[in-house]
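A single protein chain has been omitted; all remaining protein chains appear in their positions.
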């Protein structure tokens, strides 16, 4: 049992680091495209990486926030932003890199968010909502600050994938199956779905009013 | 006395449901106009309905948030959004429907917000501020997410009506007159004023700098 708990802790920690690195990089790429200065780029990268989780924890009233309790996460975020700035200068297909990193951030944060939402409230509905919120908020703030139309509102299955990841996660928790292997499986499913949706242009029906 | 308390509870609960249904529908109508997909429309409807109250409770430090303690409110919000999507397809005068629902959301949320602000702090000033905040925040988020100029900043007496509703409510509370009948009266006054302001184009003076 102890090893399971250790696993769970290790898993959530690892996913969090993967998520903030990926999200920070998307923020740096998006802000750099707008010709902002170094500081603006790093600020937006940090908000993108830490914003989603902060919104979730503030809504749940879970204090202290992760990055305030453990400021080393901020250092990781800053390093990821700086690396992204350098990478972006040497990579020509930035759009593709951006979408892949964004997909990675989306699925890890949806998974984490639904786990933390369930832990905090014991409600499956709230868990799924928190998964969606954590998954999409960071990118939404990034897009608003960069004055782009938020990806979440125009893009292929974006929030739907956060929903699927959250629901699958809650099912495994309810069935006491929330192990390392299931987590990886759910993340892979979410990631593959998102990539498929992007490249096959699968979309949800749009609303058109007469 | 007991029945009075029961009344008050019933009143606040009913108003909250009326408010989230109305606000959710305005969110669904506004987002649908922007050709977003189903998920985007529902997300914006939910944020519009639950955003104002969440901002207020977070500022006051009142936890847990209403919709987290009682996830059934989220279900109501989602249903209202879906109904609004269908309604909008059959109604030609969407602009009018939108403004009427928005007025309903504005006055119920201003009333509720000022009641909760007074309960939490005992300060009349804070109560009125919380009334304004609850009344206008949801719609403000809706407009920012839809990339419209927030209604509150350009529109006829918008925030002024939240102010009037808040002040009237605080006066009745101070005079121990906060009963069901006064609540209805205040809500009707606020609603009629807003509708008059829209259709008679009554406006506050605009600021023009030389």
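The first chain written gets the first letter, and so on, giving A and B; residue counts start at 1 in each chain.
Note that in this section contacts are C-beta pairs under 8 Å (C-beta built on N, C-alpha and C of every residue); 3 or more make two chains touch, one makes a residue touch a chain.
Remember, predicted model here, so these are calculated numbers, not experimental data.
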item	value
Touching the absent chain when the full complex is considered, from A:49, A:103, A:145 or A:160	A:145
Option from B:45, B:126, B:146 or B:168 whose C-beta touches the chain left out	B:126
Contact set of chain B toward the excluded chain (per top definition)	58-61, 121, 123, 125-126, 129, 132, 136, 144, 149-150, 152-154, 158-160, 163, 203-210
Hidden partner chain, residues of chain A it touches	29, 31-41, 43-44, 54, 58, 63-65, 68, 71, 74-75, 85, 88-89, 92, 94, 144-145, 147
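FYI, only the chains that are shown with their structure count from here on.
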item	value
Chain A-chain B separation of Cα centroids, rounded to whole Å	30
